[in-house]
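Okay, handing you the structure first.
One chain of protein is taken out of this complex; the other chains stay put.
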Amino acid sequence: MDRNKLGKWLQSPGKMGQKYSLHALYFCTGCGIIEIPPTITARWDAERFGVIPVATPRQANLFLITGYVSVKTLRPIIRSYEQMPEPKFTVGFGSCPINGGMYWDSYNTIKHLDKYIPIDGWIAGCMPRPEAVFVAVTHLWTLIDKGMADGYKKYREDYHYYRENQEKILGKLEWPPLFSSKKM
Amino acid sequence: MRELELYFGPQHLGMVGNFSITLNVEGDRIVKATANPGFLHRGFEKLMEQRTWIQNFPLVCRINVVEPDHMELIYAMAVEKLAGIEVPERAQFIRSIYLELARVGSHLFGLWAYANMLGFDTVANWAMYHRDLVLDLFEEITGGRVYHIYIWPGGVRRDFPKGFKDKIINTLHTIGSCVPDYDDTFFNNRIFYKRSKDIGKITHEEAKRMGAVGQVLRATGMKQDIRKIEPYAAYDQVDWEIPVRTGGDAYSRIWVVRDEMIESVRMILKLLDKMPEGEVYNKIPNPFKWNIPDNEAYVRCESSRGELGLYLVSNGENKPYRAHFRTPSYNHGLTILEKALENESIADVGNIMISLYITAPEIDR
Partner (left out) sequence: MNHTGTSLKENLLSYFDDILVEISDEHRLTISCKKDSVITILSSLNRNGYNHLALISCVDWIKDNELELVYIISAYTEDSEKGKMNILVKTKIAREKPELLTVMSIYENAEPYERELHELYGINFKGHPRLIPLLLEREYEIPPFRKDFDTRKYVQDVFDKIPFVEDKKGRK
């Protein structure tokens, strides 16, 4: 923890602000949500790490995708992700968004979530413990420091690839493209 | 006044779980509500047809994340019935204690959701902390906080460790000694009364007509509980009462949940006293070559939300031919919710949803 290092704060205050005030979007995408209430309440207290849940995507900069993503949930996930202001970070929670997990042969779940939106980090396991969230958060701090948590930049750059993949699953999307495409 | 269509959820602070409701509103009043489930549909019953009888255990417990143990039990019960496996006496007691602990945990989670929704953050924090104490017990037996896979056809996977009985008693005393605090701050609080009295009211006749079970039915004054009607595990070995209220509104439902939690705690203490010694599992055949004869079974148990059923068909192979779960939230979330929301205000949607005790994964499966 380098909270007391004033010099570092002064070097890049913006980065420090992003690091220590992660506003997690309150969106129960899957069964991983069961470990979020213990994480944010008294016993484990995620606020020690600056993580606090917020109500709407417009206020959030951390998207914890908690558990498997069904085809029907993918649409609100994309919408919520696109509504979040930059810089934004996404963390996949649990085995299922990584490669399908135990639903690898299900006809209605998305197998690799990073084909549709960029993901900055993964927490493996089913169910990951609350400590795993904190490990992920501290790891995300390192990534932000090094400028490696750049999923939102990738999304802007490769938007037409992502949009193409999204439309393959969901059909024609009803909202206009977020970014104007460079080469489509 | 003009009628508007309002989309409530799945990303909404007042929504529990990944569920969505379309509301037709006139000003603040809801004219019509349409439930829109399916955000968590994984096709469990189809996946179960492709896995062997034992491979299905990790799968079934994930159907309802809040109370995975009842899902394990119902599947184990159905397999036992199809294959004709007996369960030893001690395992029956362990199952009952284990399931009642799960019920306490699940009700504390429900209390967290309800208190949090009403703005009682202190009570919500207490409830979540006490649930964590129950999860610590599970962790000690099985190694997992949420998913355990502890109940097995023919018994349970292993016996309680040494000194575990005292740990259960300690934890229950910790929770039980806080009940007066819960009562003072929450249950006897005027704010709770005013926010929930006569909200989401369902009469006894309506509840029966629309297939209500569990707390929703018991809050309308009917003593119905599968643990009493069709006793499984060791529920017929001890005396216990079914808590009942007559209001039929959110207030009565939450009080039933509270009373049930206390009754569960009492029941565990009684079960621990009576627990016999002996084996905890009967041997099952080699799981890789286990073919179950051509038959079908419908079994039911009382989960913490109401009547849970499983219709299981075997055609003599090493996999189930068809499985269909009858989950309590299904009727609560799709039929009763739409009725209960009519003529209520938008601010009470979360209130009614949580008091009906709906979990979305159970509906979608």
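Going in written order, the chains are labelled A and B, and every chain counts its residues from 1.
Heads up, the rule we're going with is that a residue touches a chain if its C-beta (ideal position, glycine included) is under 8 Å from a C-beta of that chain, and two chains touch if they have at least 3 such contacts.
Because the structure is predicted, anything quoted here is derived from the model rather than measured.
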Mind giving the shown chains that are in contact with the missing chain?
A, B
Check each of A:19, A:75, A:88 or A:129 against the chain that is not shown and name the one that touches it.
A:75
May I ask which residue of B:89, B:139, B:230 or B:263 touches the chain that does not appear here?
B:230
Considering the whole complex, which of A:23, A:79, A:112 or A:156 touches the chain not shown?
A:112
Touching residues of subunit B against the unshown chain: what are they?
37-38, 41, 43, 45-47, 50, 81, 208-211, 217, 222-224, 228-230, 297-298, 300, 307, 309, 311, 313, 321-322, 324, 326, 330-331, 334-335, 364
Per the touch rule stated above, subunit A touches the missing chain via residues 70-72, 75, 100, 104-108, 110-112, 114-115, 118, 154, 158, 161-162, 165, 168-171
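Criterion: only the chains that are shown with their structure count from here on.
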Euclidean distance of C-alpha centroids - subunit A vs subunit B, Å:
30
Which part of subunit A faces subunit B closely enough to touch in the complex?
25-31, 33-35, 37-38, 41-43, 55-57, 68, 70, 72-73, 76, 80, 102-103, 105-109, 126-127, 129
Please output the residues of subunit B touching subunit A within their complex, sorted ascending.
10-13, 15-18, 38-43, 46-47, 50, 58-59, 62, 65-66, 109, 112, 124-126, 128-129, 131-132, 135, 144-147, 360-361, 364
